[in-house]
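Take this structure first; my questions come after.
Just one protein chain is left out here, and the rest sit where they should.
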Amino acid sequence: MQLIPPLLTRPLNAVPLVVIERICRLMFRRIGTAHPGLFERLGEHRTKRFAFLPTDVPLSFVVEPASETISVSRKTSDVTADAVTEAPLFMLLALMEGRCDADALFFSRDLSVTGDMEAMLAMRNALDASNIDLSKDLARLAGPFAPMAGRVIGEIRNRALRGEAASWN
Amino acid sequence: MELICPAGTPAAFHEAVDAGADAVYCGFRDETNARNFPGLNFSREELKEAIAYAKTKGCETFVALNTFMRAGAEEIWYRGAADAIACGADALILADFGLMAHVAEKYPDQRLHVSVQASASNPDAINFLVDTFNAKRVVLPRTLTIADIARIGKSIRCEMEVFVFGGLCVMAEGRCSLSSYATGKSPNMNGVCSPASHVHYRKHGRDLVSELGEFTINRFPEGEAAGYPTLCKGRFDIADAKGYAFEDPVSLDVMGELEALKAAGVSALKIEGRQRGKAYVAEVVKVMKAAVNSPPERRGALLARLHSMSEGQKTTSGAYEKRWR
C-alpha cells in the first residue's frame, strides 16, 4: 500500500516542531468546537493520555481529552501514554473520520494497539460516533498557518480515501 | 426477508437506515445489553432521536435488553424496558425470563423478541416462550443447521430471525462462562465477552501475542491476519498439538444460503456487529441489501466485497453446515 510520499514528509521534517504543534492545536481546537460532545463518550477514560503514532511520519501525537490538549514530538523521544495506536497516517485520519473500520484494519494487521485497550476502544467509539469531517471542519480555519494546514490535510485526505477504497476491494 | 442491522452509535444507526435496513437493533449505554463496550451505545435522548429518524424512513428499531438481570438491581432493566418503549421501540429483544415476564405483564401490547442469548434451540423451548411471554419472534442460536431451522419452523408459533453475517459464537449463546472464568466479566452478567479491560497485546519478537487476563489467547506471526482475543477463537495446546481448539478467528457468512433460509421459513436476516464502526455498518448493510434483492447467481460477486471486513479475513458457514460440528 502506498504510504505518505516523501514529498509530504520532507517538508514536515524541515518544519520546526513548535510550528507543527501549533498547527495541530489549531486543528484540534477547531474540531473540538465543531463537535462539542466529542469526548463525552469516553466516560472514565477522559483523563487518560492517548498516543497516535503514524508509522510513516517521524512524529508522535498525544491527546489528553480531559484538558483538551494535543502535543506533538519527534519519534526519537519516548512517548508516555496510557494507550498507543500505530498505523499509517492516512489510516489514523480515516479512523478519526470513521471512514474505515478499525477492527478490519486490526484484522489485516495494518493497525496495532498497545496499552489500555479499554481506553483506546472508548476513544475509537467516541471518534466513530462523532461525524468528524476534516475538510468541512477545517475549512474555516484561520490564521497564518491555515493555508499550510489545509494543503497538508487535503493531500493526506485524498490519499486516505484512495487507500480506503484499496483496502476494501 | 427483512434485514436486521446493528448500530452501536447514532452515527452507525443513521448509516444503517440510509443503507436500507428494514430494522436496526441497538442498546442503552449500560449493562442491560450484550454489547456493553466502552464508548458504545445510546443514551435515552440518542435513542429517541434515532427511532424518530428511523420512522421517517419506514425503518423499525429493536432495542436489545439481552443480559440477565443482576439480582437486586432488576430496576435497571425494568427502567430500560420502560424507557425503550417510551422512546418508541418497535420490539424489545430479551433473554432473561424474569424480564420477559415483567414486560409481558406490564406492557402486553409491546412486541417481544427472544434474544439469541435465551438459548431457545428447539420447538418446545420456543413455544414455551411464545406461550408464557407472548414472544413474537425468536432469534435462533448459531448451533442449528439449516435443516434444523426448517424443521423448527414447521412447529413453532412465532417468526424466526437468524444470524447471517458477522461475529460467530462457537458456544451456545447465553450459556457460556468462558469469559468470566478468565476475567470475571461475562456476556450474561456484564454484557461483555473477553472484555477490552482485560486484553493485552504484547510484541514477542516479530509475533503479536494477545492475552486475556492471565491467559495467553493467541500468537500471530508477522503478516498473518489477526482476530479478537476471544477465548473460543484462541490458539491452544491440546496434547502437545497447537492450534485452534474451538474455532479459527473467522466470522459467519451464510449469505450463500439465502434461498435455503427462505425456504426454511426464516423471516429476518440478522447482521452481527454493534461494536463495529459506522463504515463497516454502512458497507455491510449496503452490500447485503443489494444481495437480498439480487438473483442468487449474482450474490457471490457482491458479497466477495465483504471478505476483508471479516475477522481473520476468513468466513465460515458455521453450524448451518452440518460438517462444521
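For clarity, chains are labelled A and B in written order, and residue numbers in each chain start from 1.
Following the convention adopted for this analysis, a contact is a pair of C-beta atoms (placed from the backbone, for glycine too) under 8 Å apart; a residue touches a chain by one contact, two chains touch by 3 or more.
Note that contacts and distances are computed from a predicted model.
Colleague: So which of "Rod shape-determining protein MreD", "Ubiquinone biosynthesis protein UbiV", "Putative Zn-dependent protease" or "Branched-chain amino acid ABC transporter permease" is the UniProt name of the chain that got left out?
Modeller: "Ubiquinone biosynthesis protein UbiV"
Colleague: Among the chains included here, which ones are touched by the excluded chain in the whole complex?
Modeller: The chain that is not shown touches these displayed chains: B.
Colleague: Thinking of the whole complex, not just what is shown, which of B:Leu144, B:Val192, B:Ala225 or B:Val250 touches the missing chain?
Modeller: The single option touching the absent chain is B:Leu144.
Colleague: From the listed residues B:Arg79, B:Lys136, B:Arg175 or B:Lys289, report the one that touches the chain absent from this view.
Modeller: For the chain that is not drawn, the touching residue is B:Arg175.
Colleague: Of the residues B:Gly58, B:Gly72 or B:Pro295, which one touches the chain left out of the display?
Modeller: Counting the whole complex, the residue in contact with the absent chain is B:Gly72.
Colleague: Using the touch definition up top, pick the residue from B:Leu40, B:Ala89 or B:Leu129 that touches the left-out chain.
Modeller: Residue touching the absent chain, from the options given: B:Leu129.
Colleague: For chain B, which positions touch the chain that isn't shown here?
Modeller: Answer for chain B: residues 68-72, 74, 95-99, 101-102, 118-125, 127-129, 143-144, 148, 151, 170-172, 174-178, 180-184, 186, 188-189, 213-219, 232, 234-239, 241-242, 245-247, 319, 322-325 touch the chain left out.
Please note the rule applied: only the chains that are shown with their structure count from here on.
Colleague: At what distance in angstrom does the C-alpha mean of chain B lie from that of chain A?
Modeller: 30
Colleague: Can you check the complex and tell me which residues of chain B touch chain A?
Modeller: My answer: residues 8-12, 37-40, 195-197, 199-203, 208, 220, 222-228, 249, 275-280, 283, 305, 308-313.
Colleague: In their complex, what parts of chain A are in touch with chain B?
Modeller: Interface residues on the chain A side: 41-43, 45, 95, 98-104, 106-109, 112-114, 117-126, 128-131, 164, 167-169.
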